[in-house]
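So the structure is just underneath, and the comments pick up after that.
For this depiction, one protein chain was excluded, whereas all remaining protein chains were kept in their positions.
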């Protein structure tokens, strides 16, 4: 019987190696906060984080950064008053700025087996300096490579034992595409449902993309 | 008030020009058969059809071909005993063979504003002869261009007046992505529902992609 | 003393120009308020980068759902008829040409329609690209909502942007506290000035040469 549930946060986070690239889903809502605390406890170092925003001085992403566990962040948004900016100024962190749509598309491409694509986004900006551009269909386009990752940390509203997921409202955001792009996709879910509870046409992230699921009841942070 | 419903097949098909590229959704199920008959009646010529299979000697695609209305077909599947093959042998039809996944991805790319992408699919086959290939991430990849189209013909199970759609079971197939890639997206729907009937998280094709909707009750072919 | 439009008045002015049936993305900041000034009987559908199509009015604070936010991570409601998608599908809408309009804030706009709205310089630690580069090149129309000058009185409408660009040649209109301007082949054309403002004064507050009307 396929059963992707794991009984503890420790087991959920087992095996993440030093040097791993980690996708962190969420955009205001849908952040896998318990798994992030698990990553902090798990100890892997020299990480590359792919996350929409590194804008804060608080929360588990900032804590991972402050603990010196991260080599590089790929994101669309940083603030001056953030741990990421401070570490970058100190020469202790590399930040790669990626337009948010390009970030989403690169992650989807990684999950979908597309190696690279051409997009007009950012093609005539400083982000394109020194990189390959080409005019296609009359539009200047920039070559962007797919992002795949060793690990994806994903939040869900409901999960079944095959790893089929739903995400509530705008907590969907990066979760389905990051689940696709992680070689090891770890999910925290608010609710556990029996197989078949989620109608086939309403599955938002199919279990084929999911490796481990941890039940984190709402309000329970451990 | 936004209301994308049109009262007749004639109005649904109005304005399709000679030389148009037309996406035709469906894969066994989910074929917009009424709209195809409308296209046959509408009269546009010199069409390029993008459709998964041109494998038959019957049905509206074969009739369009037999009527000499089509210049080119892009598809993943043809049979010897098909109108398409016969016309090609007679020098009256161009057929571009496209692997089915590449076809789906090129259509999605068209709808998503991706101009072109690199994929390993078909990179070391005769389909790649004379075309641009490149090794990315250790894999030989083929450059594939997005497909956009003047018109997309789409089938739905339910539609509301904003053009939000659901598709029943495997009748989904190409319908959502072709809806994205058509500059004029025309939908036939089995059921009309009030705005708000389809829960936001269960919309399968968002109304933003849809221009016109025709109600074609099940079993009614006109 | 000229009474310029305040931020909400700029948003209200933009709302006047949005016809029924458009799909519109509103950037963070001043543009977000535009939707508040669309009369309820005029159906305009607002999109947010985080996967919302059909944003409704802001909820009362006690009714805010933490699972339902806009691209500025503010609580929202959904309109009847709304749809929710994931981030890649949401940007497929933005990048694929499916938005009739995007209203963005800006630091600078120049007479070629170039837009600068993500950083004051390349070494600046605040870099707010977000979805702006995607929206700016993907939407059918880009309108900018901004103050005509910086707080220090420096012009934001320039012959050429000095800050890093978001996208080149994309801005069609600029709505400021002082005027509504269109980007034309000949540069900025003044379509409207606030009452009491004369052309010479507007020109004095503008870095680029303005065209009359």
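Going by the order they are written in, the chains are A, B and C; count residues from 1 in each one.
The rule we apply is simple: contacts are C-beta pairs under 8 Å (C-beta built on N, C-alpha and C of every residue); 3 or more make two chains touch, one makes a residue touch a chain.
As the structure is a computational prediction, the values presented were derived from the model and not from experiment.
With respect to the full assembly, the chain omitted from this view is in touch with A, B.
Across the entire complex, the residue among B:42, B:85, B:133 or B:197 in touch with the chain not shown is B:85. Across A:49, A:112 or A:214, the residue that sits in touch with the chain not pictured is A:112.
For the options A:19, A:137, A:196 or A:217, the residue in contact with the chain missing from this view is A:196.
Where chain B meets the chain that is not shown, the touching residues are 27-30, 76-80, 82, 85, 88-89, 97-102, 104-105, 107-108, 119-127, 157, 168-177, 204. Considering the complete assembly, chain A touches the hidden chain via residues 1-2, 108, 110-114, 160-162, 164, 180, 195-196, 198, 200-201, 203, 206-209.
Just so we're on the same page, only the chains that are shown with their structure count from here on.
Per-chain Cα centroids separate chain A from chain C by 29 Å.
With centres defined as mean CA coordinates, chain C is found 34 Å away from chain B. For chain C, the set of residues touching two or more other chains reads 84-85, 88, 91, 94-95, 138. Multi-chain contact residues of chain B, defined as those touching 2 or more other chains: 112-114, 200-201.
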